[in-house]
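Apart from one protein chain that is not included, each protein chain of the complex appears where it belongs.
As written, the chain order gives the labels A and B, with residue 1 at the start of each chain.
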Amino acid sequence: MGIRNLLFEHRDVENIQDIAVYEKHGGYRGLKKAVKMERSAVIEEIKTSGLRGRGGAGFPTGIKWSGIPQNDDKPHYIICNADEGEPGTYKDRELMLKLPHLLVEGMIIAGYALRGTAGYIYIRGEYVEPAWQVRKAIDQAYRAGYLGKNILGVKGFNFDLYIHMGAGSYECGEESALMSSLMGERGQPRLKFPHAPYPTVEGVWKSPTLINNVETFCAAAKILDMGGAEYARLGTERSKGTKIFSVSGHVARPANYEVEMGTPLMELIEAAGGVVGGALKAVIPGGSSVQIVRAEDCPRVNLDYESCQQNGTLLGSGGFMVFNDRTDIVLLMKRTAEFYMHESCGKCTPCREGTRWIYKILDRITSGGGQPGDVELLLDICSQIDGRSYCGLGDAAAWPIVGAIKAFREEFDYWIAHKRSPVGPGHVPPTPEVVNPLLTLVPA
Amino acid sequence: MATTENGPGALEPRPAPPKEQRFSLNAIQELEEIASHYPERKAACLPALWIAQREYGGYLTPAAIQEVADRLGMSYAEVEGVATFYTMYNLRPRGRHHLEVCTCLTCAVMGAYDVVHELERALGIEVGGTTRDGEFTLSEVECLDYCGAATVVQVGDRYFTHVTADNVLNLIEELRQSEEYTPVKLADAIVKLHLPGSSQTGGGSRTGEQIRNNELY
Partner (left out) sequence: MSQFRLTQTPPSLNPPSDRMVRVKINGIEVEVPNGENIIESAKRVGVDIPYFCYHPRLSRGEAANCRMCLVDVYMPRKNPDGTETLAKMPKPQTACTLPAAQGMVIETESEQVVRDRKGILEFLLINHPLDCPICDRGGECPLQNNTIFYGPPTSRYIEEKRHFPKAYPLSEYVVFDRERCIHCARCTRFADDISGDAQLAFLKRGADMEVGTFAQTAYRSKFSGNVIELCPVGALLSRTYRFKARPWDLHTQKSICSRCSNGCNVKFDYRLEQLLRVNARVNEEVNEEWTCDRGKFGHDYVSAPDRLKTPLLKRDGEFVPISWTEALDRIVEQLRQAGSNVGGIGGQRCTNEDNFVFQKLFREVLGSNHIDSRLGRYQGPVNRPLFERFGYHGMGNRIADLENMKTLFVFGSELVDEQPIIFLRVRKAWRFKGASVVNAVTRVEEETTKVADFAEVNLIYRPGTEMALLLALAHVILHEKLLPKNASTSALAQRVGDWTPARAAAETGVAAEDIVRAAHLLVNGPMAILVGRAITEHPEFEALVEVLGDLVVATGNQGNLNIPGTECNTQGAMDMGVLPDVGPGYRPIDPPGMNTHRMLEAAASGQLPVLWIVGAKLVENYHDADLARRALENCPFVIVNELRLTETARMADLVLPAASVAEKDGTYTSCERRVQRIHKAFDISPDIKPDWLIFTEVAAMLGGTPYFSPRDILRDIAATVPMYAGISFRSLGDAGIRWEYPAGDA
């Protein structure tokens, strides 16, 4: 347990972004192994590893891969979700920036195993620098014959990799919205199973489509290299391998840390140099969408899917935010609510109307207009959104509020009763409501 | 009564905006190359809007939207719907430098609002505004996802990290002198990212095809 640099093994090697250096450090070994195997054996290897999706939901990757039809003649698309937008998360950024070839290799392996026609890396528009490293990696991979026609001499293994840049929308990280966006539409989600077939059967352009997170593809490349069984020896019973956590907030050394699954939460705080500016107050372990954990509960939490869930939170995307005791939780939640209000795509009623309502209530409370009953109202609105919305964004908007009220109810009550912050002047000052005048087209 | 562009008194819809064709030959080639990456032309809508944002000087005019729609075979309203959905498409002019301060969770906790207020004070504008001289536009943005380096400010294609209320004025000074990090550069960088070979050859419509056939190397 503890820090275990698996994907990050060569992160700090100089010029590891260059294909020659990467190859010298064992790069593309996984791919070379893979193309000598039966396609089904590659999928089997992923299954053996027990890898679960690192994008947030933790869906078993092997099962997803085997969902792609084996014997059809439709094109198959391999999509990498690099739209990292979850507040608190910046692991994909570093992976692309430092280890672009690992991602490219992982995607080519998927392309081989799933008879992929083309791959798309959907990168959020703001990530120009990381995307540039991926661009270079792809160009080098073409030159080295890892992409293009008859890759590594395997007859008929043709695979192209494209970059598709987003343009500023968190919702496009949601996989069906990402598909809409990739197809040139507004980034709004699409019908899901059981209302429509799984993307692995009918995804983009009505063809089988695999969508995985950057870290998932990187892990897949490693797994092929080291062997699924070896990978599975890391981690816990049901959470295998390692996970990268983006530590931020009130710690001495905020950075990405790769830890073995099951590592105690406190150990990660230690690794990041401990809490600064005060005592530990709370941790959000998996990005803004998950429930906040009080300091006193932290020692019970291990960083794996099960332990997090048992303790009322989620592992999520690994956006690990640490807050000291000067942090005002209500203001923090107001800012969280603002994020979801701003990022809601607007398609479905509960999310569109509910996220704004939540924000307005929290804004009122933190401007000194709180009323008795507001907390119950907030809980009620959240329950009306959670599970009722079209995609996970609605849930993600409700969970942190409910979690914060559960954990820090007294702070909400304090705000309502005293019209001021329980922690003195907060570090998140109230802001006027954002009306974005830049969001309308200039009339002709 | 609330007023918007079509306030009370504006009783008829607006006339159709004049059409323009501002895509350069090079831009058209880029668009064709990018369109060839997808089974449907429409999929090139986002990249095409990036190209338009570059070709129309950093923001999308109604004519830019018409040009994209015409080139991709989409309806104007549909393309406007796309352009207004994503926050990085500018629908009105921005300053030469567009300061986008992340005020999302960690940045906020680490003092991003102090940075915003300092900028508002120093530039004499409010969030959403542009300085008189057209140098700076100030915006708040949602998480830029480099939370470990809070506060993060995006300017053009570049992230500036560890910005604080104390050092932000240096950043302003630096930018005043700089020709880099403009909205047009950002759009250009994003367009280039779509083009195969652009990291080595600068990309182009023919190279994409050749690269895919392993002919170029």
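In this section, contacts are C-beta pairs under 8 Å (C-beta built on N, C-alpha and C of every residue); 3 or more make two chains touch, one makes a residue touch a chain.
In this text the structure is predicted, and so the values were computed from the model without any measurement.
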Self-check item: Candidates B:A27, B:I65 or B:A165 - the one touching the absent chain
Solution: B:I65
Self-check item: Residue among A:V154, A:L191 or A:A417 that touches the chain left out of view
Solution: A:L191
Quiz item: Which residue from B:E20, B:E40, B:E135 or B:E209 sits in contact with the chain not drawn here?
Solution: B:E40
Self-check item: Residue among A:G30, A:G173, A:G286 or A:G354 touching the omitted chain
Solution: A:G354
Self-check item: Touching residues on subunit B - with respect to the absent chain
Solution: 1-8, 11-17, 40-42, 62, 65-66, 69-70, 72-81, 84-85
Quiz prompt | Residues of subunit A in contact with the chain not shown | solution = 169, 171, 183, 186, 188, 190-191, 194-196, 205-206, 341-350, 352-357, 360-361, 364, 377, 383-384, 387-390, 436, 439-441, 443-444
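Keep this in mind: only the chains that are shown with their structure count from here on.
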Practice problem: Please compute the C-alpha centroid of subunit A, do the same for subunit B, then give the distance between them in whole Å. | Solution: 24
Quiz item: Once bound in the complex, which stretches of subunit A touch subunit B?
Solution: 75, 84-90, 93, 118, 120, 123-129, 131-132, 135-136, 138-139, 142-143, 145, 148-149, 160, 162-170, 181-188, 205, 246-250, 254-256, 284, 288, 319, 321, 323, 327, 332, 335-336, 339, 342-343, 345, 427-429, 431, 434, 436-444
Quiz item: Once bound in the complex, which stretches of subunit B touch subunit A?
Solution: 5-6, 14-18, 37-40, 42-47, 49-50, 60-63, 65, 72, 74, 80-92, 103-106, 108-111, 113, 127-128, 139-150, 154, 157-159, 186, 189-190, 192-194, 196-200, 211-214, 216-217
